[in-house]
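The following block contains the structure, expressed as structure tokens.
With one protein chain held back, the other chains of the complex are shown just where they sit.
Presenting chain A:
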Amino acid sequence: MSTTLSYTLVITGAPWASQAPQTALAFARAAIAGGHRLDRVFLYGEGVHLASSLCAPPSDEPHWPQQWSDFLSDNQIPAVACVASALRRGLVDEREQNRYQLPAHNLRNPFEIAGLGEWVDGTLKSDRVMYFHGSA
């Protein structure tokens, strides 16, 4: 009997304000190393800050957005930031920049912006949905 599982990871805690992105990355790496599959990473609420291309921490500190981007690209895992959460918090791609006539866009590659339907899809298709929250 196969024990391989598929996962959707939901991150709601922001980098540096919480340990959620770091813990989720450790889980994601362990899951892939264990032969499991990640269907999607979904950023919600404060978690959307992980997809900002404008984070620039000191060079001797961990760069969680960069580490997540590298992991997602290396493993070809889709990652989505919720559009409503993202717009509230100043995270936009070029399309939303144009739509709202904003002065810049700052969505980090390979993240995409989409709706909660992506999360609903994850709850229906993945074997497990894991949540990484920022607050107790």
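The definition used in the following text is that contacts are C-beta pairs under 8 Å (C-beta built on N, C-alpha and C of every residue); 3 or more make two chains touch, one makes a residue touch a chain; residues count from 1.
The definition used in the following text is that contacts and distances are computed from a predicted model.
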What protein name does the UniProt record of the undisplayed chain give, "STAS domain-containing protein", "2-hydroxyacyl-CoA dehydratase", "tRNA 2-thiouridine synthesizing protein C" or "Polysulfide reductase"? "tRNA 2-thiouridine synthesizing protein C"
For review purposes, identify every residue of chain A that touches the missing chain, sorted by number. 12-13, 44-47, 84-85, 88, 115-117, 119-120, 123-124, 129, 131, 133-135
